[in-house]
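Every protein chain but one is kept in place in this view of the complex.
For clarity, chains are labelled A, B and C in written order, and residue numbers in each chain start from 1.
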Amino acid sequence: MNISEPHQAIINDLQQKYPDKVLDVKEHAGATVIVRVNRDVVHDVLETLYNDHHFIYLLQVFGTDRFTSENRFEVIYHIFSLRDQVRIFVKTWLEEDNLVLPTTTDLWKAANWQEREVYDMFGVQFTGHPDLRRMFMPEDFEYYPLRKEFPPLGIPGSIQLPSTTPDTEED
Amino acid sequence: MATDTEFLSRANPTFFKKHQKAYVKSLEDKHTTVEVVSDDPLETKMVLNMGPQHPATHGVLRVLLELDGERIVRNKLDIGYLHRGVEKIAENKTYQEFMPYTDRFDYLSPYSNNVAYCLAVEKIAGIEVPDRALYLRMIGSELARISSHLLWLGTMVMDAGAVSFFIWTFREREKIYSIFDNFAGHRFTVSHSRIGGVASDMSPTAVQMIKDFLDFFKKELERWRSILDRNRIFVDRNMDIGQIDADEAIRVGLTGPALRAAGIPYDIRRVAPYGKYSEMDFEVITRLEGDNLARYYCRMEEMHESVRIIEQCLAKMEKGPIRADNAKKAYPSKDEVYYSMEGMIHDFMMTDTGVCPPEGAECYHSVEAPKGELGFFIQSDGTGHAWRLAIKSPSFANLQGLEYILDGEMVADTVVLIGGMDPVMGDSDK
Amino acid sequence: MLEEYLPILVLVSVAIIVALVFLLLSIFLGPKRPNKWKLSPYESGMDPIGQARERYSVSFYMIAMEFIVFDLEVVFLYPWAVRFTQLGWGTFAAMMIFLVILLIGLIYTFKKGTLDWDAKPLNKPFKS
Partner (left out) sequence: MGLESALGEGFLTTKLDAVVNWSRANAVWPMPMGLACCAIEMMAFAGPKYDASRFGSEVMRFSPRQSDLMIVAGWCTYKMSHAIRRVWDQMPDPKWCVAMGACASTGGMHRSYGVVQGCDNFLPVDAYISGCPPRPDSLLNALIKIQDKIKKEHTVLLDK
């Protein structure tokens, strides 16, 4: 667990501000530091990182389906601080029955499309998002493809194909 | 003012009704600061659809523009026309099997995608790569950067009107393709990297071809720059449009040359050097204006830097193994497989289960692809298949920046702005 | 006396006949299979929003009118410009009067602002 010095400073600062909310810190190969925080404090953690530690560059927001019975989904924010060149991943676990998270588009404009992608792939609702629509799939698609129970070859008939006889009146 | 649901009433979609209605609705309630001057009832808004099948959108990108005369009042991008769920496929493939998919992300520079994916897997599995393989990978990814910037140059200048550039840049790209053909097997989707090293070594003829290409390309690049850099038409066409300052560029999430043109020297080869980039001396090209012309200069000078890097690599590269010989982590070399029993078993084991990173390990590694920072976040569950592979794609971020930049521009400039952002739909649609 | 003009007549008629043949040939030879989507407007693969004849900004119309006026001015200039050395000062003065009148027209349209497209005040989102 050799967390580099600037990372450790930030983690200590977070642990002071949110005493029991920073649940665990993981590290791999000396570069990737992942901080897991409780779900109802994630927006404030991101806000402190944004204001105090100059994490103004949001690179990606993505989700994971852990496929466990409790707190099944994960949303990970990948942010980078330009001032002290530090890259941190802030992770939260979400229950399957209330997949709701406050949006971070008020902090970073970049979060707009990233959150729409997480909504499209996992079904996580972001409250306060300017226009939460599906990012890639058409709106008429009712499933969330990156969930583990969705078959990789898709569900036949979930999206309609164009009709090959142009003259017949479509419905 | 035009009533709010005016476009929605005009749009009568015949397929994907919910999607198209929601898309047009989102255009209407998008807040815009471009203030429309004339409020007389005669002045109705025109909705222009730069649809998925369009010569200037560099792939299948749909832009819905609300125009007031020639000025764009609001625009909305719709992507996903090339979405094939590659992250879902990654969960069912072993690490080495997923390698050919990485060529099809940013299909203008497939070599650097391979290198990015291999570095990420090697980082999570903890594999050492011999020096010669690192040099070969750097030469390949810099050549891919030149070929990607060449296609950007050819299509952007052709969109701005000069068709001859497309022919010149493609002539140079064909040379790069023949170089890749010689040392990596195929014209551009090469899948040349392996986990733990590189698939095949570079023959002296390939080295000679690269040297000839570099000598001619340097002079050719100078000639192109002398034509374009102070060309009245090109400069007037690109100056002061799509202007974005550094602070806004960061918040919108731009990456790569588009971000460096706004004045932020964020280049992964300097921020988190990988391979042998820490020993190379090259500058990170940044401009301050942040408009389309600055992005043009950034990319042109980056081609010079790539040429310098390749020359230094060729000088420093010496004989040596091209793949880690640790049988558990990398493919054994072919003659070992044919002539020894263990080699054949290792080869079979590598193909069957492949590299197995530690259970529960999560790791991120990113590479400076020509379009920006291409990163892979891998979560592994101990088996040969990745549990989750998240791709941070540069064109996805740049396209979001494009939506911010297009507001308030003239409709004729959208073509050059899309060219300036250089999006690749295979990369952004994952 | 009209014989000298016979070749011109032959030339013009052959030209017209050849042009018509190429145009009308496809009516007989080309396959005709109209269908609903072939006749609908091309909207780069998507459904068109609104009809093709929507009302659009008046600045286009102003530019078109501008062009016609000054194009006709050039047409009137041609016959004079070809022979103006032999035509003497009288026609020169007349032509100058004609040009001055149109110059006043041009200055008027400049002041009205029909020519500069980005005359509209523009507060781009990043400047505000």
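Everything below uses one rule, namely that a residue touches a chain if its C-beta (ideal position, glycine included) is under 8 Å from a C-beta of that chain, and two chains touch if they have at least 3 such contacts.
Because the structure is predicted, anything quoted here is derived from the model rather than measured.
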Contacts of the unshown chain among the visible ones are A, B, C
In the full complex, which of A:Leu14, A:Val118 or A:Met137 touches the chain missing from this view? A:Met137
For the chain left off this view, which of C:Lys32, C:Arg53, C:Arg83 or C:Lys111 is in contact with it? C:Lys32
Contacting the left-out chain: of B:Lys45, B:Lys88 or B:Arg237, that is B:Lys88
On chain C, the omitted chain is touched by residues 29-33, 35, 37-38, 40, 42, 44-46
Since one chain isn't shown, list which residues of chain A touch it in the complete complex. 136-138, 145, 150-155, 158-164, 166
Even though one chain is not shown, chain B touches it at residues 15-16, 51-55, 59-60, 80-86, 88-89, 100-101, 103-104, 107-108, 110, 151, 166-167, 170-171, 173-174, 177, 187-189, 425-426
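Note that only the chains that are shown with their structure count from here on.
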Given which chains touch which, is the overall layout a line, a ring, a star, complete, or other? complete
Report the inter-centroid distance (CA atoms only) between chain B and chain C in whole Å. 43
As a quick test, compute the distance in whole Å between the mean CA positions of chain A and chain C. 55
Whole-Å distance, chain A centre to chain B centre, using C-alpha means? 22
In chain C, residues with contacts to at least two other chains: none
Find every residue in chain B that makes contact with two or more other chains and list them. 14-15, 404
In their shared complex, at which residues does chain C touch chain A? 35-38
So in the complex, the part of chain B that touches chain A is made up of which residues? 14-19, 22-23, 26, 29-31, 79-80, 83, 85, 87-89, 91-92, 123-124, 126, 250-253, 255, 264, 266, 271-272, 361-365, 373, 375, 377, 379, 387-388, 390, 392, 396-397, 399-400, 404, 429-430
Give every residue of chain B touching chain C within the complex, in rising order. 7, 10-15, 20, 24, 32-37, 42-44, 46-47, 49-54, 62, 67-71, 243-245, 248, 404, 407-408, 410
